[in-house]
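Here the complex is missing one protein chain, while the rest keep their positions.
Here is subunit A:
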Amino acid sequence: MKENKIFTRRQAIATGLTAIGGLLLPGCSKPLPPTYGKILRMADLLTYTSQRALLPDQSLVKEYHYGDITSFPATGTTNPADNKLRSNSSEEYGRLQKDAFAKWHLSIEGQVARPGKYSIADIQKFPSRTQITRHTCEEGWTAIAQWTGLPLGHLLESVGILPSARFVNFYAYDGWKDSIDLFDAFHPQTILAYGMNGRSLAIPHGAPVRLRVETQVGYKSMKYLKRIVVTDEFSEMLTPGFSWYAGI
């Protein structure tokens, strides 16, 4: 048998593709956020890393005028106290709702110097931020509303996150769990919102306090907040199947 010594274009391309594949593989074992292994998730990771690398630091999303406020559908959980839900916190939410969330507390724990519990009054003592922004749902619809709340960055500075901290995890009364990185957590428009369109946040929209992550798609803006845990490790907690990073 005679060996073909000529390095054809086709072989060159095949070798090149194999080499690129080899370069991609180590990326799968790094402790980076989204889950790998799954082919579909690799593109979400690519979107995440390239947006972090290429986009300028902390640009603000477009803010609108008061007259631009539109009708706003409430989707997903619209009341965690609904007995249809299987969340363990459902009953507790029902009780809190009865006295207008006077006994509600947001707990902050994990990699922080001063863990604690914050009532609505405590949260409202911080300087607030009001912004009129567009909610972009992954389903394809959009809506504009005015949100008032405490910038998450202020709260994280006040509890003193430890140098090892990398992710902020959120737990909700409807059983939803999710996390964002510190880049988005310290974005000036990432707020813990307690007001919507000049009124207290209504139950269908996440009362008493919801997250607003304006640089990502709607499902990252978690409603019905219960607990915040700052961690040094990423753990995928979102409902399986949905991309962890949704800046696109």
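We adopt the following convention: a residue touches a chain if its C-beta (ideal position, glycine included) is under 8 Å from a C-beta of that chain, and two chains touch if they have at least 3 such contacts; residues count from 1.
Heads up, the rule we're going with is that contacts and distances are computed from a predicted model.
A chain of the complex is left out here; the name its UniProt entry carries, from "Malonate transporter MadL subunit", "Segregation and condensation protein A", "Sec-dependent nitrous-oxide reductase" or "Cytochrome b/b6/petB", is "Cytochrome b/b6/petB". Seen from subunit A, the chain kept out of the figure touches residues 13, 39-44, 46-47, 51, 55-56, 59-62, 64, 68-75, 78-79, 134, 136-144, 196-199, 202, 204-205, 214-217, 239-243, 247-248.
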